[in-house]
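One structure, pasted below without further comment.
With one protein chain removed, the remaining protein chains of the complex are shown where they sit.
Labels for the chains are A and B, by order of writing; each one numbers its residues from 1.
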C-alpha cells in the first residue's frame, strides 16, 4: 500500500497515510488491533508528531502519531473497529 | 516423610486449581475479543487468577478441617479449592448466577462458604483481623479449631496485617498467617515497595516464629505448614509462614504486563510447582497411567462444575434488594416494653 498519494483534486499537496505501525510491532503476536480513540475529527489541522489516535493490540495501548503536518483528510478505521497491523487508519492531506 | 497417598491428594488439588484457572481464563476472555472490554462476556468484572500459587494453598489447607477458618484475599480460587469449597456453587458465583455461594452478589473476590469455614475480602490484608477473630472464638470456646489468613507479599506492608500479628501474638491465638510471595504487587516488584526480602522476618518483631519456604515446593510447604498449624492446634501461639510462589497469568486478566521483563516471566514459569511434584511422584514409582488418571479426574471435576454453573439461572434484578440484613429478621424485637419510670425534674 503506498504511503503517499497525489491529492484527488490535483492540488499541490499529497495525501499521507496514517498507518498502524511502529516499534511495538516486535512485541506483539496478533495481527489485529482495535482503534480505541481518535483525538481529531476529519478536517482538523495537525502537526507532525501530534497524537492522532490510540489503538489497542493484545490489550496494550499504543499512540499513533501524525506522520506529517496537514489536515486530517479521512478517517478510514472508526472507533471500536478492528484493523490489521500495518493497515491505513486514516489520511492526512499535507500542506 | 509425606505418604504417597497424601502426595497424590496434593497433586490432584494442584491440578484441579491450575486447570480451573485455565478454564476460567477461556471463559472470561469469551466475549472480550477482539477488543478487551472488562464488562463484556460471561464473566464480567476483574478476575484475579492464581495459576502458579497452588503449592501454598494445597500445602497449607491439607492440614485443615472443615471447622478451621480460612480467609483468602482477592485471588482466592486455589485456596478455596484446597479448603474444599463447593466447586459448583463457587463457579456459579463467579458466573454471577442465582445458585452461587453468594447468590451472585459477591463475585469472585468475595466467596463465602460457611460449610467449610471459608471467607474472602477484596481489600488487601483485610482478611487478617477476621482470621484472628475466628481463632479468638475457638480459644474462648475451648475448641481446638485453628484459623489461617492468606495474603500476598504486597499485603505485608499493610496496617491490618501488622496489627493482626501483634493482636494474635499478645493473645496467643491459634492462627497462621500465610504470605504467598509471587514477587509482584500488580506492577510493583517486591524490592521496590517492601523493606525485607524475606517477609517472614516480620515475625521477629511480634515475638512469633517466622518460616519461609522459598522453592515453589508443595511438599516443603506441607511440612512447614504442618509445624505451624500443629503449633496453633496445640495452643502454642501464632506463626507467620511465607511461601514463594509464582504468577503465571498477570495480576488480573487483561493485565498487559508491559512492566514485567520476559526473563522474569520465563524464570517464574520455569519453577512450576506442579512439575516438581509430578517428578517427585514418579520417583515414588507412580506411573503414567496413575498420573493420567489423577489429571483426568481433576479436569472432569472442573469441567463438570463450570458446565453446571453456566446452566444456572441468572439472578432477578429485584434479588438485589435482599440480604442487606438477615432475612427473615431474627434476634430483633418489634415491641418495646413499658416501664413506669420515676419523673426526674432537672430543677431538683
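Just so we're on the same page, contacts are C-beta pairs under 8 Å (C-beta built on N, C-alpha and C of every residue); 3 or more make two chains touch, one makes a residue touch a chain.
As a working rule, contacts and distances are computed from a predicted model.
**Q** Between "Binding-protein-dependent transport system inner membrane protein", "A-type ATP synthase subunit D", "ABC-type D-xylose/L-arabinose transporter" or "Alpha-ketoacid dehydrogenase subunit beta", which matches the UniProt record of the unshown chain?
**A** So, among "Binding-protein-dependent transport system inner membrane protein", "A-type ATP synthase subunit D", "ABC-type D-xylose/L-arabinose transporter" or "Alpha-ketoacid dehydrogenase subunit beta", the name matching the hidden chain's UniProt entry is "Alpha-ketoacid dehydrogenase subunit beta".
**Q** For the chain not shown, which residue from B:193, B:279, B:293 or B:307 touches it across the whole complex?
**A** Hidden-chain contact among the options goes to B:193.
**Q** Any idea which of A:17, A:40 or A:77 touches the chain not displayed?
**A** Of all options in A:17, A:40 or A:77, contact with the hidden chain holds for A:40.
**Q** At which residues does chain B meet the chain that is not included here?
**A** Residue positions of chain B that touch the missing chain: 35-39, 44-46, 93, 96-97, 102, 104-107, 109-110, 121-126, 154-155, 157-160, 185-188, 192-194, 254, 258-259, 314-321, 324.
**Q** Pick out the residues on chain A that sit against the missing chain.
**A** Residues in contact with the chain left out: 34, 36-41, 44, 50, 54, 56, 59, 61, 80.
Note that only the chains that are shown with their structure count from here on.
**Q** What is the distance, in whole Å, between the centres of chain A and chain B, each centre taken as the mean of its C-alpha atoms?
**A** 46
**Q** Going by the contact rule at the top, pick out the chain B residues touching chain A in the complex.
**A** Touch list, chain B to chain A: 34-36, 254-256, 258.
**Q** Mind pulling up the chain A residues that touch chain B in the complex?
**A** Those in contact with chain B are residues 32-34, 36, 56, 58-61, 80, 82.
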